[in-house]
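Taking it in order: structure first as structure tokens, then the write-up.
Note that one protein chain of the assembly has been removed; the remaining protein chains are unaltered in position.
Up next, chain A:
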Amino acid sequence: MAGKTLYDKLWDAHLVRQNDDGSALIYIDRHLLHEVTSPQAFEGLRIADRQPWRLANNLATPDHNVPTTVKERALGIEGIADPVSKTQVQTLDANCEEFGILEFKMGDERQGIVHVVGPEQGATLPGMTVVCGDSHTSTHGAFGALAHGIGTSEVEHVLATQCLVAKKMKSMLIRIDGTLSAGVTAKDLVLYVIGQIGTAGGTGYAVEFAGEAIRGLSMEGRMTICNMAIEAGARAGMVAVDETTINYVKGRPFAPTAEQWDAAVAEWRTLHSDADAEFDRVVVLNAADIEPQVTWGTSPEMVVDVNGKAPNPAQEQDGIKRMAIERALRYMGLEADQRIQDITLDRVFIGSCTNSRIEDLREAAAVVKGKKVAASLKQAMVVPGSGLVKAQAEAEGLDKIFVEAGLEWREPGCSMCLAMNADKLGAGEHCASTSNRNFEGRQGFGGRTHLVSPAMAAAAAIAGHFVDVREWMN
């Protein structure tokens, strides 16, 4: 019999009950909540007169709607200008108080983007099942956890039962052999993978990322990769546990201590696919082929090397794909065969659950240090992923580097990744963004998003257009 995959091990350890029809009841160790997808779930509990099954497994923080300027944030909830946004944040506070759920509220230094906060607190641990009403929950799989996004009905289900009704997914191994070249980051790697397998390439699969290139990444880099598994269609992405994982978790507030730490580490060391495990699909890519990536279109799979150009629809044989290319070029205001480096930018956004951790900010700061943002740019902003990331960055003097270069230094939140708060693109504006989705209107009505790594966004901010960041490195 073949050995087990990491996904098999995680699934088996959380199986409460197998139903006859192939579905199962799976136990959830960590449930993260934010203000957008939880209000209707709490309302459902109230209507049915149900209580949360196990309070300690839940952790909440507002992120999507919070403003990010220092001035607005100084006023707390009152600083949220949009009354509808304010209601949502107030509703989360009220629900957490009513049901007794731990929440890092606005004004708490631990508040931030839910997918930054969980790992930072050690609330995400190896071997856990982690869910949240947010598709980017796949982020937490970087810890050798089974983590994926759920809908609001499932948020209510997890609150009421601490379980999820699930069907086992197929398994896919994406192995990246070799090492990334200097200036090529985790973000470039995952954009390249999506370009190769497509935005639906991972649909129905739990994806394990492995290989030398993945082993060489920090936890921040691995989180970036797993974060965007969903952009390849895979609800869950994961990476096996190794010393990098264990060292990251050690000493975090929610991490086990003393004897429990030793017992936990012993179990965590088993969280890898067995050598003879079989996957339903295996994709092998070579890290040496990966260059800095830039998306040109309105889907993350519409991505090319920074030295490349937008496609020419005339060269596409498939009718539906040709239409999609034409539509994307029109929306993005690009010509067929236009060089990526000739795209003039209006704004630069460094942040989001994909790239707002300390390492991302260090990477961006190293590029802009001692330089100035291009005068042609309307705005360049850096939004740390949590209050603690912000404090750490300030302790390292990164905020000063950004501000001296002409970038705005903001308060933590989802910010311009999805324009649910005051940070938005104007119609027709091009933005170099370290976020995860370049869909039409995602960053603002008519806005044009180009997804890139923090280093590439930083270099674009200085140049006013895309440049190959490798040419700027010594």
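Criterion: a residue touches a chain if its C-beta (ideal position, glycine included) is under 8 Å from a C-beta of that chain, and two chains touch if they have at least 3 such contacts; residues count from 1.
Here is the rule we go by: contacts and distances are computed from a predicted model.
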Consult the UniProt record of the chain that does not appear here and report its protein name from "3-isopropylmalate dehydratase small subunit", "RNA polymerase sigma factor", "aminomethyltransferase" or "Urea ABC transporter membrane protein".
"3-isopropylmalate dehydratase small subunit"
Among A:Ile150, A:Leu191, A:Ala277 or A:Val348, which one is in touch with the chain left out?
A:Ile150
Which of these, A:Gly233, A:Pro311, A:Gly351 or A:Gly385, touches the one chain of the complex that we don't see?
A:Gly233
Considering the complete complex, identify which of A:Pro39, A:Gly79 or A:Gly178 is in touch with the unshown chain.
A:Pro39
From A:Leu32, A:Val66 or A:Cys163, the answer for touching the chain not displayed is A:Cys163
Contacts from chain A to the absent chain lie at residues 13, 16-17, 19, 21-23, 25, 27, 29, 36-37, 39-40, 43-44, 48, 50, 53-54, 56, 64-65, 82, 84-85, 87-88, 91, 125, 127-128, 133-135, 137, 148-154, 156-157, 160-163, 165, 167, 169, 199-200, 203-204, 233, 235, 256, 260-261, 263-264, 267, 299, 320-321, 323-324, 327, 418-420, 427, 437, 439-442, 445-446
